[in-house]
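Quick one: this structure, given as structure tokens, is what I'll be asking you about.
Now for chain A:
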Amino acid sequence: MSEPLLSIRNLTKIFGGLIAVDKMSLDVRRGEVVGLLGDNGAGKSTLIKCVSGVYHPEEGEIAFDGKPAVFATPMDARRAGIETIYQDLALANNLDVSANIFLGREVKKRRFGGLVQTLDDRHMLDQSRNTLDSLQIRFAALVEPIENLSGGQRQAVAIARAVYWDAKLMIMDEPTNNLGVPEQHKVLELIRTLRERGVPVILITHILPDAFAVTDRVIVMHRGRKVAEKATAHTNAEELVQYMVGAREDAAA
Partner candidate 1 sequence: MPKAQGKIQGTEIVTERTVRAARGGDVAASGVLTPAQRAAIFLSRIWAWVFLGLMVLFFVVAVPLTSGGSVNFLTNRNFQNILVAIVPVLLLGLGQTFVIITAGIDLSVGWVMSLASVLSALAIRGSFNSGLPLFPSVLVGFAAGVGGAAAVGFVNGVVISKLKVPAFIVTLGTSFIVRGAAYLMSENTTVIGLPEGIRAYGNDALIYYIGGDGGGLYFLQRPEVGGELLRRMDIVLPYPVIVTAFVVAWAMFLLHRTQFGRHTYALGGSMDAAVRSGIPVDRRIIMLYMLSAATSGVAGCLSTLRFTAGSSVIGDPLLLSSIAAVIIGGVSMSGGSGTVIGTVIGALIIAVLTTGLVMLNVDAFWQFIVIGAVVIVAVLIDQSRDLIMGRPKGGIRR
Partner candidate 2 sequence: MSKRVLTSIFILVVFLTTSLLAQAQFKKPKIGFLPGVVDPFYQVMQLGVEKAAKDLGVDVVTQIPPTWGVQVQTPLLDAMVARGDLNYIITAPTDKDQMVGPLKSAVDHGIKVITVDTFLGDGDYVNGPVKFPISYIGSDNVEGGRIAADGLGKAIGGKGTVYINSTNPNVSSVEGRAKGFKEEMAKKFPDVKVLGPDFNLDDENKAAQQTSAILTREPNLAGVFGTNVFSAGGAGTAVVNAGLGGHVQVVAYDATKQAIELMNKGVVSLVLAQKPFDMGYMAVQFAVADAAGVTSLPRRVETGFAIIDKENVKDPAVARFIYQVPDK
């Protein structure tokens, strides 16, 4: 097997007196989908926020694409090629779809002989439409503020944003939360497509059927620590639940 794309060693994150992530280590290789499971408060979201540059871990090393990586800001992680879809979506409600897709990375156009820089709204709108089409998502109006959209549609925007920027690694935190059944299927389909393209995915979920549907490996966290790491094919729901509630624990996996 090739070098892992993402390599985390002994990562620890502490908030005040609370140890949210306790010496976590994991690898993610190209072309695989890793499921990160655990009950609420297990530390899954915190862990991936350390990878995406939102939090700075107290201890531990992260290596990405063969090099050690320190992501001081979310922009650093994005520039490195890590795209994250957060549980709360991190969308700006008062902006429209294309503004959200390009948030923080707006495309500019020079006018008046280079003196003035304005937003290239036309370009961003076209690109957004293309991306949404390629994901087979259709909206009624692309220029309305997204606060009018349903939960599923907002999820679609978040996904489109991550997909547009051609990630090397995709992290999804509970992506099927607001979705109806057909939409959930579409998300799972998308994950498979990404794997085919060679883009690895870290999928955080507590919905076991989803994990069984798309992941190659599952890692279970409990109270900030890794308590299990199994190939998906070699485990079952009851076993995973036992790990998740802390009734069972593998020695330093």
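How were these picked? Simply put, all candidates are chains of the complex that A comes from, given by their letters.
Everything below uses one rule, namely that a residue touches a chain if its C-beta (ideal position, glycine included) is under 8 Å from a C-beta of that chain, and two chains touch if they have at least 3 such contacts; residues count from 1.
These figures come from a predicted structure and were not determined experimentally.
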Quickly now, which of 1 or 2 touches chain A in the complex? Give its number.
1
Candidate 1 touches which residues of chain A in the complex?
52, 54, 73-75, 78, 84, 86, 88-95, 99, 103-106, 108, 117-119, 136-140, 147-150, 152-153, 156, 180-183, 186
